[in-house]
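This structure is in structure tokens; I'll ask about it shortly.
All protein chains but one are shown in place.
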Amino acid sequence: MLALIPLLPFAGFLVNATMGRRLPKTVTGGLASAVMVVSFLIAVTQVWALAAMPPESRQVNQVLFTWITAGDFSLDLAFRLDALSAVMILVITGIGSLIHIYSTAYMSHETDADFGRFFSYLNLFCFFMLMLVLGSNVLVMFVGWEGVGLCSYLLIGFYYEKQAAADAAKKAFVVNRIGDFAFILGALLLVVTFNSLDFTTIALAAKAMPVEVTFGTLSLITLLLFVGATGKSAQIPLYVWLPDAMEGPTPVSALIHAATMVTAGVYMIGRNAVLFEHAPITLGIVAVVGAATALMAGTIGLVQNDIKRVLAYSTVSQLGYMFLAMGMGAFGAGIFHLMTHAFFKACLFLGSGAVIHALHGEQDIRKMGGLKKHIPVTYWTFVIASVAIAGVPGLAGFFSKDEILFETFLHGHQILWGVGVLTSLLTATYMFRLVHLTFHGDERFGAVADGHDAHGHAPQHLSTPAPEHLSTPAPQHSHGVHLHDAPAPMAFALIVLAIGSILAGYVGVPHALGGHNNLGAWLEPAFQATNCGQPVATGELAGIALEDCLPGEEAGVEDHAALELSLMAVSSLVAFAGIGLASFLWLKRKDIPAQMATQFAGVHKLLLNKYYVDEVYDATIVQPIKVVSQEGLWRGFDVKIVDGAVNGAGYFVSGVSIVLRLLQNGSVKTYAASIFAGAVVILAFYLWR
Amino acid sequence: MLFYAFAGAAVIGSLLVVTQKNPVYSVLALIASFFGLSGLYVLLEAPFVAVVQIIIYAGAIMVLFLFVVMLLNVPREDAAEWDRAHPLYRPMAVRIGGALALLLALELAWALSRTAGLGGGVADQHPAVSSVAELGRVLFTDYMFAFEVTSILILIAMVGAVILAKKKEE
Amino acid sequence: MAIGHYLVLSGVLFSIGAAGVFLRRNLITLLLSVEIMLNAVNLAFVAFGRQFGTVDGQIITFFVMTVAAAEAAVGLALVIGLFRHRESLNPEAFTSLKW
Partner (left out) sequence: MISSSFDAIIPMLCVALAGLVVLLAEAFRGRDEKMPIGGLAIIGLVGAGAASILLWNRNATSFGVVTADNFSLFVNLVLIGVGILTVMFSSQTIERDGIPAGEYYAVMLFGIVGMMLMGQATDLLVIFLALETMSLAVYVLTGIRREQQQSTEAAFKYFLLGAFASSFFLYGVAFLYGVTGSTSLDRIGTVIAAQSMSGNPMILLGVGLLIVGFAFKVAAVPFHMWSPDAYEGAPAVVTGFMSTGVKAAAVAAFVRVFLSSLEPMITDWAPVLWLIAAATMVLGTVVGVAQTSLKRMLAYSSIAHGGYLLAGLVAGNDVGKAAILFYLAAYALTNLGAFGVIALLGTRERANDDLRDYAGLFKSHPALAVLMTFFLLSLGGFPPTAGFIAKWYVFSAAIGSGYYGLAIIGVLSSVVSVFFYLRIVVMMFMTDRDARPVPAPITTVAYAGLVLSLAGVLYLGVLPTAVIDFAQASISTIF
């Protein structure tokens, strides 16, 4: 039954991939959505059954078959449902279903073939994502890990006719491969250390090991895994691909680059919680990287003018929050934020999609404004989600963000807490800047044609014409033209997600507010090393297992109620301050932002250009290598087209490659010389050794 | 001192092979070198090998070479017209090749000089087995399978040579 | 004569043959050079065989000769084929495959 959850989307993929081009859109889209909904329902029943079990033994294993054996090492292709993966599959199938439904309307302008292609990729993605979270060992997770990367690549490059999309896809892939490299090494090191890749086995073994105060094997393993996570979850230094990934269709941004795939790194740390807990050095790095990413992306988000890019940087920033939580050892808080974030960020992305849809492809918020009355459904859902992400009390983001900040403070990391609060202020500010510029104020979307070139500092990606809906030429709207609000399927998804953005937080109401932090309690066993879910077969194991299965103490939680309440007050104030600031700056005194932009031109430019990170990478890595590789151009080697697949780091390799291949000069004597030299060197090695 | 005479013949012959520009001379020099080797085989009390060396190697294989040289009728080496395509590499290959060959010879000599037990006479330890009958017996017992394998080898060579050198049909 | 003498001679011949592959600009001489190398090995085999007082070395020599003959047949066929394409025996004339 468990296996059905990923296999249903896979079946949908098979059908749509083989016959999608010949089927009408209603069938392909309907099928793709239907498999996701059914998968969601199955997931609900499974989780329901899981919840009925006693908390300590909430674990369902399904071994499909033994996948790999080597000596005494053996590995099953197995799925495991526990408290942690239960949350994940609900998020993936639930939000996934909504986004599928949304896409049936959003992508309806595509041709039948492209439509089918889109949904087959989307289903395939869900399959791999479910593999990733359900896998009971590192290698099954890695299958999903690689698979989602591949699907993300295919989906970012969905509009491959557009150079920016193709480049973004390659960038995402290349950056992810760097992360994957570390991940595989980490996995190999796990095999060496534990002779197993099963999460439970590793956790049990790690538990028996001392906490590594100095940098040791566990620290190295976890660090490698974390580098893998930074690639997938867009953290410093590997975050650069995510903003560019916005070149993909908006539902993809919502599903992959907000709700699910990018959170895989967070999930992975949660999955290996015991391992990370025994490597405090790595945890420290995780926390610092998370906080730094949160702050940096937040500041960049403040000045971006592309609606999706603002959201992209916001995603990077919120992911930073999650890593901060993970780094604090507050795994429950991280997963909690992951879940609430999935709701409101998906809602925001889908809302931005609805805006773009209404404006026929316009993404520049400077050319929006006053949309409130034209597209009310989109407006209200967008506002709800924005309030949620800003951390206004009562909505989802408040609870989860607050738990993270509380845990950070509790662990004595006041600086990181400060960073978190600052980011929180930034979040509220840039989100409401977005809301105000998009939905309030003057209607600026009529003046598109004239104003376009006037913006000298428009980011480069905007100079390309309307990225989406290439098939429909974008007509210039003027005042009075009716803008259609989201069609029914899109509205449905938006409304459900907006409701989710309000309610999702209530599963984790903290004790301080009279709640029971149900989610935290639910997740807690998943972060412990127990094998309570396994039938206890052997006698000597039984004792240990029972001991582990005793409910954990919740000592000291109540003691901090006062502290938690005051911290909550601070962050609530911060949230309101951010919203107020944004309203003041971008609604009341619109001259101030412009003044500030000129007064602090340097800072503004720095932020607008995303701290020049892309430029620095370009100047230090790409350009020098480009020069080298262009030396090879004399043979008519078309780098732009043929070599385009290799971006960034790829240029380095291809530069070396072009030099090295010159050795292969076609002369048989050179080849013989190579053999001869090899022979002489080998013999010399033996004789002079 | 016959050894040095034959060895000299073999070495000089071989050197001539690789220094002559005219392939006909090269082939002839190689035949001369083979005679030297043949003499060495006699010194090693392997008369049958010596005879085979002359009859098969020099007599058949080298004649095949000679035949091809004559067939293609290219009495001398091409001028260096093609070499200019690789101004950098070709002379380098020659020099590197020469240097490597020298190095290899030194390495081999050095290795052999360090190997114990090579100073003794070649015939000191065991009596020679040079009877053709014994040769044949061993060939068709111990080496029977290897012998059969060569039949396939030669078949491939025959078929292959025909396919590769046959003129185009049509 | 000491076995060492034969081995050194064999080594010298082998090196000459190996050098020949680089020195000449003629495909046929390249093939001849490889023949020299094989003969050098033959000499080593016969010398070793004599030292052990067995016929193995001599018999291996026959096999090597067979291989040499087969290689010569295929090699010369290829040389003829190449010559047909370019009317040249210079190995540097055949560098259309590279990089």
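For reference, chains read A, B and C in written order, and residue numbers begin at 1 within each chain.
The criterion applied here is as follows: contacts are C-beta pairs under 8 Å (C-beta built on N, C-alpha and C of every residue); 3 or more make two chains touch, one makes a residue touch a chain.
As the structure is a prediction and not an experimental result, all values here were calculated from the model.
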(message) Could you tell me which displayed chains border the chain that was left out of the figure?
(response) A, B, C
(message) By the contact criterion defined above, which parts of chain A meet the unshown chain? Give residue numbers in ascending order.
(response) 65-71, 73, 77, 139, 142-143, 146-147, 150, 154, 157, 160-161, 166, 170, 173-174, 177-178, 180-181, 184-185, 188-189, 191-192, 632, 637, 641-646, 650, 653-654, 656-658, 660-661, 663-664, 666, 668, 670-672, 674-679, 682-683, 685-687
(request) Would you write out the residues of chain B that touch the absent chain, in ascending order? (result) 108, 110-112, 114-115, 141-146, 149-150, 152-153, 155-157, 159-160, 162-164, 166, 168
(request) List the residues of chain C that touch the chain left out of this view. (result) 7, 14, 17-18, 21, 27, 30-31, 34, 37-38, 40-41, 44-45, 48, 51-52, 54, 56-57, 60, 63-64, 67, 70-71, 74-75, 78-79, 81-82, 85-86, 94, 96-99
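Heads up, the rule we're going with is that only the chains that are shown with their structure count from here on.
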(request) Name whichever of A-B and A-C has more C-beta pairs touching across its two chains. (result) A-B
(message) Counting only residues that touch at least two other chains, what does the list for chain B look like?
(response) 86, 90, 93-94, 96-97, 100-101, 104, 108
(request) For chain A, write out the residues touching at least two other chains, lowest number first. (result) 665-667, 669, 672-673, 676
(message) Help me check something: in the complex, which residues belonging to chain A touch chain C?
(response) 661-662, 664-669, 672-673, 676
(message) Please output the residues of chain C touching chain A within their complex, sorted ascending.
(response) 18, 21-22, 30, 91-92, 94-99
(message) For a test of understanding, state which residues of chain C touch chain B in their complex under the given definition.
(response) 1-9, 11-26, 28-29, 31-33, 35-36, 39, 42-43, 46-47, 49-59, 61-63, 65-74, 76-81, 83, 88-90, 92-93, 95
